[in-house]
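Provided herewith is a single structure, encoded as structure tokens, for subsequent inquiry.
With one protein chain held back, the other chains of the complex are shown just where they sit.
Should a chain be cited, it is by its letter among A, B and C, assigned in written order, with residues numbered from 1 in that chain.
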Amino acid sequence: MFDTVLIANRGEIALRVQRTCRAMGLRTAAVYTTDERDAAVVHGADRAVCIGPPGTRSYLDIPALIEAAKAAEADAIHPGYGLLSEVPDFAEVCAANGITFIGPSPAVMDKLGDKAATRTLFGDLGAPLLPGSPRALESAFEAKAVADAIGYPVMIKAAAGGGGRGIQIVRTADDLVQAFQETHSRARTLFNDGRVYVERYVEGARHIEVQVLCDRHGNGVSLGERDCSVQRRHQKLIEETPAPGLDRATAEAMGASAVELALAVGYEGVGTFEFIVDSANEFHFIEVNCRLQVEHPVTEMTTGIDLVREQVLAAAGEPLSLSGDQASGSGVSIECRVNAEDPERGFVPTPGELRVFQPPGGPFVRVDSHCYTGYTVPPSYDSLLAKTVVWGPDREQALQRLDTALAEFAVEGPGVRTTVPLLRRVIADPRFRAGRHTTSLIGDVIDGLDL
Amino acid sequence: MFDTVLIANRGEIALRVQRTCRAMGLRTAAVYTTDERDAAVVHGADRAVCIGPPGTRSYLDIPALIEAAKAAEADAIHPGYGLLSEVPDFAEVCAANGITFIGPSPAVMDKLGDKAATRTLFGDLGAPLLPGSPRALESAFEAKAVADAIGYPVMIKAAAGGGGRGIQIVRTADDLVQAFQETHSRARTLFNDGRVYVERYVEGARHIEVQVLCDRHGNGVSLGERDCSVQRRHQKLIEETPAPGLDRATAEAMGASAVELALAVGYEGVGTFEFIVDSANEFHFIEVNCRLQVEHPVTEMTTGIDLVREQVLAAAGEPLSLSGDQASGSGVSIECRVNAEDPERGFVPTPGELRVFQPPGGPFVRVDSHCYTGYTVPPSYDSLLAKTVVWGPDREQALQRLDTALAEFAVEGPGVRTTVPLLRRVIADPRFRAGRHTTSLIGDVIDGLDL
Amino acid sequence: MTEERTAADTSISAVCDGIGRLLEVSPASVRRVRLNANGVEAELDWSADAAPAPAAAGAAVATGPASDGGPARTPGGAGPAAEAEPDRHLLLAPLVGTYYHAPEPGAAPFVAEGDTVQAGQQVGVMEVMKMMVPIEADQAGTVIGHLVPDGEPAEFGRPLLALAPHDDR
Partner (left out) sequence: MTEERTAADTSISAVCDGIGRLLEVSPASVRRVRLNANGVEAELDWSADAAPAPAAAGAAVATGPASDGGPARTPGGAGPAAEAEPDRHLLLAPLVGTYYHAPEPGAAPFVAEGDTVQAGQQVGVMEVMKMMVPIEADQAGTVIGHLVPDGEPAEFGRPLLALAPHDDR
């Protein structure tokens, strides 16, 4: 087992990872920028290293992180989510410096990071795919040929994208060439990789993902699915498990498919296999996320399994200790993301001082947050303040608890707005209540606003 | 089902009850004294009624509470724990005013409130009792005869006491008469009822209680046991379920015994049957608590059952919906009480302003608290700030999480001290770690201090 | 124990010395000095007399209003223990119950606007669990009016009656 784990992240996930490491008896090292020296993760760390000036760029600074790990005598690095969590180069540099990267191997991350190549690979392995291009496309001409063949609407997606970034929906053939060019050039800017591919766009689909956990000894298990259909601009706002309205046979087939694919590519640790489920309840593989998800707590609430602990154990080479039986959850868990954003002004971030920060508590409520009264939300990072997660024996009770928890959540500060009122509107929506919602729900809830 | 529930309590339990009522879709009414108008429960209430000047006495003012319930149009009253929760008169006055008291019937409360009479009753029903007096005693002479017969040490207990109040341990015959007089006169002052009884005192025993849940239709179920052996001056500090080191056969026998007794006396709602388990793992009934316990969350964490919800459903006349199977818990849950007290100065309360109040969060951690940054702990009430509760698949993981959570718990204010450092010392103690601790642990941990 | 205290005492004198030095060089008059014996803490406050410093030292933050929108309503409207204006004296409810202006329905009220009342004179009655509790003026004055309508519930501390107090108290 490791001695010291450096957490190469910030915000709520850095604290979340630290909590588990401490509970496992491991020492933790935190990294921080000059504007984040009061971060909760710094206070809870055995060592803390300043890695640069304010801004995400500092947390992406591989040399600074490696030097910080060396200074803190860390023998493992947990990347959290986002930032460097899916960058194969970082995992490789860690290995070259004798530090264990807590995640899948660089080779697997590299392979699955190319969404177009993964499509091809998984298609060959027999995974159900949406109709689309068999590989990355070279030209708008090629893209148009594919789109015309599979029929509109289609999505143009960046091969190097993922998690909702670098996606454009095209509804008619007339718009295709321009959309291709835009996605292509945006992908080149964002990811330094302009390759794109085309996939059918399923209107009113549900976004359902499967949590898998694998060791390096060829064992893998599905920890159930999560429905992440409540999104705005392809970013998730509310996630839950199990997926409402999904029959258990389909859910189990998805789980089995995900584990099979994971083992086929030699996946290690926790990973998420994303699917689109259409109105006929047929599922189609989209992409793999080679990391912990923001929404992992709902799986923890229903299964009682600490996913970060499992990540650490897998990275330390321990064989999987869970049977499929233990991995099956009970009850319903729902998470929502409380962001410092103004939904009425296009979700513009509203950083600032939190004069009041009183998260909810009590039975079957979990809050993951790095904030506290007096904390100033810096403008340089994402706007996630807290994840509010509830559990209930059934969906109705879980939703009631979620609404009560959100009603209790007090966040105040000059200029600070949160997504709490919007979230409460969404969970009161009859479509959501009935579990019949799709990815277009948020747009419907805030009708007439720029979404 | 009720329309509005008035919560006749304060502090964390008032908020805890409110959370469930809100999640059940019920309106809530809060009561408060003039120094508690900023209480969290007031902010979360649909109605709030000021019932008097600062002090516990206001929360014990039955006419004020009944009038408050009428003004708030409440059709039910939840008494929480402590205060009026076990006062049969209050339950009767509620009934006389057409308000449902959420708890057992006044007759049952009255019967079980007399600890000496309960001993007699349950002895007749075949419950295992410690050797002692068969009924309340009239004189020191009578007491001495009983004590001489059963052998020393003995406990002299107030018939109207309970929850650790009105108890004195007598080690030799020489001390008995004086102890009798003291307990007798203290009981008369405290409870307006001087009757006492004698019971053998078991050195190094464990205090284990069984949570039962009954409806008014003759159905009852045990929700498992709790070990509450970590006490100071007969007041619990750490509670957990299941009881470590207790074999499951004994635990199940205790559960069955408790349910049988509960049904025999016509118990309704949730109740706690307290037992002493001696070093031979034999259990002896002590008393019944006719209310929700402070430590109820550990049962909720392992069973997934909301006990307040079950109380409300039972009081509304709903039949029990739980089978024994659903009621059996999984994993281990531990609670500790974070009090504003100075363990180094004899647990003297340390009220004052909380300049910092940052409870822990994250996976498998629950905090029940009415406090927030900027809250002033009033001097007039008990010193419980927060209950920190964790769950783990096994006791080791639960303990590690508990220690991590306590380490994270930041409470600061002028003059404010908390039990957090003491709690961390206790859970690090090898005897506690091994589950071999008894009620004398705290005394051992703070050796040489006045306990 | 003794050793700890000695250590603390020593630290305290060190802090006091430090504060002394700090006061000597302080640019303005210090408003507040705080010293904490345990953990050895010291705090100095200068008044920011001009601005009502919003983030004052040890900011006492009041809880937000009920997050679900509406504030908690107290029965019968106004919150309890409202402050009287200088020329008005408020008689506050000494208990929780229903306030009546008259001894029984249809009877004349105990007092009316413009009446002069003495301290101890009954001005209303509160019904508490079917018991009628006389409400008496706690000082002499001229009745301005009842503040709780006849037959309405009143919580503890709610202003029941306004008086223009007489000077000869």
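Please note the rule applied: a residue touches a chain if its C-beta (ideal position, glycine included) is under 8 Å from a C-beta of that chain, and two chains touch if they have at least 3 such contacts.
Bear in mind the structure is a predicted one, so any value in this text is a computation, not a measurement.
Asks: Which residue among A:R37, A:R233 or A:R345 touches the omitted chain?
Replies: Answer from the full complex: A:R37 touches the omitted chain.
Asks: Using the document's definition of touch, tell me which of B:Y59, B:Y267 or B:F409 contacts the absent chain.
Replies: Of the candidates B:Y59, B:Y267 or B:F409, B:F409 is in touch with the missing chain.
Asks: In the complete complex, the non-displayed chain touches which residues of chain A?
Replies: Residues touching the hidden chain, for chain A, are 30, 33-34, 37-38, 42-53, 58, 61-64, 66-68, 70-72, 93, 97.
Everything below uses one rule, namely that only the chains that are shown with their structure count from here on.
Asks: Please identify the chain lying most centrally, where each chain is represented by the average of its Cα atoms.
Replies: Looking at where each chain's C-alpha mean falls, the closest to the middle is B.
Asks: Can you give the whole-Å distance between the Cα centres of chain B and chain C?
Replies: Centres of chain B and chain C (C-alpha means) sit 33 Å apart.
Asks: Taking each chain's centre as the mean of its CA atoms, how far is chain A from chain C in angstrom?
Replies: A distance of 50 Å separates the two centres.
Asks: List the centre-to-centre spacing of chain A and chain B in whole Å, with centres computed as mean CA coordinates.
Replies: Going by mean C-alpha positions, chain A sits 42 Å from chain B.
Asks: By residue number and range, which residues of chain B touch two or more other chains?
Replies: 40, 44, 372-374
Asks: Give me the residue numbers in chain C that touch at least two other chains, ranges are fine.
Replies: Residues 59, 61, 63-64, 66-68 of chain C each touch two or more of the other chains.
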